[in-house]
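Please read the structure below before turning to the comments.
Omission of a single protein chain aside, the complex is shown with its protein chains in their original locations.
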Amino acid sequence: MRNEWRSNIWMCIELVVTGLILWVVFSIFAFLSYLHKPSDCYDFNNVYAGDLRIIPKTASSYTEYPDSLHNENTDVEMLLTKLRNNQYVECAGIGLNALPYTFNYSGNDFSVNVGDSVQTYHSANVRCISPEMVRVLRVRGIHGETTEEIAGMIADNKLLPAQPDYSDGRLDLELWRGRDAWWSYDSTRVVHVGAIVGPLRRTDYEPLRGMVLVNMDNRPGWWDNIAIRVRPGKGRAFSESIKPSDLQFGNVYISNLESMDNRRERAHESITRLIGTLTMGASFLMAAVFLGFLGSFWFRTQQRVPELALRRANGATRSQLFRRMLSEGIILLISGVIVILFFIVMFLCKVNLSETFHAPIPSWIPWAGFACSISALALMIIGGIWMPASKAMKINPAEALKEE
Amino acid sequence: MKKQIKQILYDMRTQPLIAWVTVIGTALSIFLIMTVVMIESVGVMSFSPESNRERMLYGMYVHINKPNGSGGSGSMSYKCAERLYANLKGVEAISFQSDGAERLDIHGTTDETFTASVRSCDQGFWEVFDHKLLEGRLFSKEEVEAGSKLAVVSRSTARRLFGPENAIGRHFMLDHNDTEVIGVVEDSSPLAEWAYGEVFRPIDVISSNEWGGGYFGNIAAAILVEDGTDLESVRDQVKNRYAEFASELKAEGRDIIYHGAPFTQQVYADGIPGSNNTPDNSADRAINVAVLVILLLVPAINLSSMLHSRLRRRINDLGVRRAFGCTRGRIVRDIIGENFIVTLAGGLIGLGAGVLFALFYDGVFTVGGESVHPSLSMLLNFRIIFSAFAACFILNIISAAIPAWQAARMNPVNAINAK
Partner (left out) sequence: MNIIELRGISKVYRTKEIETTALENVNISIEKGEFVSIMGPSGCGKSTLLNIMGLLDKPESGEIRLLGTDCSTLGDNALSRFRNEHIGFVFQSFHLIPSLDVESNIEMPLDYRAGISASERTKRVADVLERLDISHRRRHKPGQLSGGQCQRVAIARALVGRPSIILADEPTGNLDSRMGAEVMELLHTLNREDGITIVMVTHNEEQARQTDRIIRFFDGRIVS
């Protein structure tokens, strides 16, 4: 190895650069895995969701309402009835910002007097949900409250908060249960707290900053989502059978109806892209290490044929030669790992990841990334050296020394 | 050159593994570099119907605050957009259009009801962008002001709505409004984010979409600056208008925050971080540069090692050449030149792979979350091909410089006698 010191130094540099980048990549993957939390206490299978819209009064297909008893809300009720009569539909419900995988964040502050102090739930994403929507999404409480119980609480106009994924420790929602809360510091706007529900996140990777479920406002047109639960196994039949006329009643219609799976995919598009990009980059770097070691050790084996032949002549076994070649690669890896570790420790000492990402990041994440990075490098090195080492193993000492 | 190619082919025959590792390593590197370059380029290069991107400025968003810190930001109302962007000096044409295309339901004489990308715009839109009119006509200023229920549709949309029949003069339901088709334009790519649409209808200039005191709505401005006019002079005019607006709002106890609008194509392509932030993509640019450096450096280390190995096998040759009068400089030039041929070969493979990847793999280019594929003409342009060539050249220099220098410095006697 001393003879090849220049080449070894370059390979070490390559390992360090690659190792550090792989560390970042695998740490990100570990972090995303850690963050990935599909919304608990909900069930989105067999659910179709769409935007609930009103035909503008200026539109040519707008129909005037005959009297004040008829309005957009009555149209919605009729539309829901029509949908529920569909043979493939189990239930249907409406909401305002009630669905996951949208990027609305209309927030509000809620406060509760817990006895010795007032706790405030800051910027909770307010999701207005009808009791039927509760049934469509099969919302449950974290303490085992059933969907029907939750639907009943919503019908009773109770406030159902969800625990944020990170907080400053000053919010204890357990103390809120059964107490009165008020909106936006307005003590006249009071709502009673019911159960604590699971978080309904905007994406499966975004920590929840805050969320509450409340009942729908009954003003006409004060909704924008509709969700339909289809009978299990009937999703395809439903989507193929549905006609435009099935999605409209009066001046209200459903637009962009799609499965919740599609919505989830679109919401996660940027994350998926990030993962794809990082995977491609990591694969490239690993391929570069593999090719580099393959080429270098192939050449070294050729140059060292006389030496290896002499070793065989002096009693070395084939597997000893094989292990010798591999060990040179491992020594390079160890040298690279020491330098990588040094940089990682320096970086972690200077940077508070939780502050940087405004979210609690477990301390094991960078070390998981480190372990994966080193494992990947080891795999590539062993893979790259395997063929040259196998070739070295097969040297016939008599022929090699005769040529020499 | 012929002798260099002979040498390369000889190396490939006698050292196939090292030769192929070199070619594959180069191809991989160029493939990734070109993917990055293509993604960057498509965001800024001109192509129909956005054929003048180098002269474009985009006015988006307005951010108005109250003294207590509350307020709002979002797209502009029509009034607000006119206030800030209409009648600027040095502007060839301006389009007030919806901030992005909406997905709306449309239904024609075929059985299909489907959602289409609907772009609401004024008559200036057709002057700013160069859509190719296939049939009929485009809507006029009077029709926009009158709020006429007219539409220009793309060729494929016309077919979906009406089948093979002539679309001009026919009616269809656009977002539940009976709408007449007055023109058909050629299909365009969604990568033309400001010009793209499947249906184009007159913008609603009435205040029905306004909110927040009439300042906010769903309008953006696309400005085509006159050829030869400095973009900064137009931006300065807008900045002055912001200052004037701020003085007026002060009387209402409000403040308008200037975030650098209107934006050039480059700034837009780099990403506008929301309606209440000033774009500052220096960190992103630094990351891009770092990515390109790594994509060049890591394979360069490998390629350098491969070249070093190849040269060690030719050490006698190099010694003999030196003996017969080859200078050190000539050795360096010859090695770099020979390596450049190999790098170029790998680079062509990488470029080809990159183009195929961009053309067919989903997710390389996305607009609004949907995967979009560019056309071949978008990808095979001077900028991209020059970038590929430059990447090969730089990779070659980085990887070949040190081995070539070391080979040239070797004592000819030692080289000739080396085993």
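By written order: A and B. Residues from 1 in each chain.
Here, a contact is a pair of C-beta atoms (placed from the backbone, for glycine too) under 8 Å apart; a residue touches a chain by one contact, two chains touch by 3 or more.
What you are looking at is a predicted structure, and each value in this text was computed from that prediction instead of being measured.
Enquirer: Counting the whole assembly, list the visible chains that the omitted chain makes contact with.
Expert: Contacts of the unshown chain, counting the full complex: B.
Enquirer: Considering the whole complex, which of B:E112, B:E165, B:D317 or B:D362 touches the chain not shown?
Expert: Touching the chain that is not displayed is residue B:D317.
Enquirer: Hey, which of B:T109, B:N166, B:N240 or B:T327 is the one touching the hidden chain?
Expert: Here the residue in touch with the unshown chain is B:T327.
Enquirer: For review purposes, identify every residue of chain B that touches the missing chain, sorted by number.
Expert: Chain B touches the chain not shown through residues 3, 6-7, 9-11, 14, 316-317, 319-330, 411-413, 416.
One rule holds in what follows: only the chains that are shown with their structure count from here on.
Enquirer: As a quick test, compute the distance in whole Å between the mean CA positions of chain A and chain B.
Expert: 28
Enquirer: Please output the residues of chain A touching chain B within their complex, sorted ascending.
Expert: Against chain B, chain A makes touches at 7, 10-11, 13-14, 17-18, 21, 55-56, 58-62, 244, 253, 255-256, 266, 269-270, 272-273, 276, 280-281, 284-285, 287-288, 291-292, 294-296, 298-299, 303.
Enquirer: Mind pulling up the chain B residues that touch chain A in the complex?
Expert: Those residues of chain B that touch chain A are 17-18, 21-22, 24-25, 28-29, 32, 103-105, 107, 113, 115, 149, 173, 175-178, 208, 291, 294-295, 297-299, 301-302, 304-306, 308-309, 312, 363, 366, 369.
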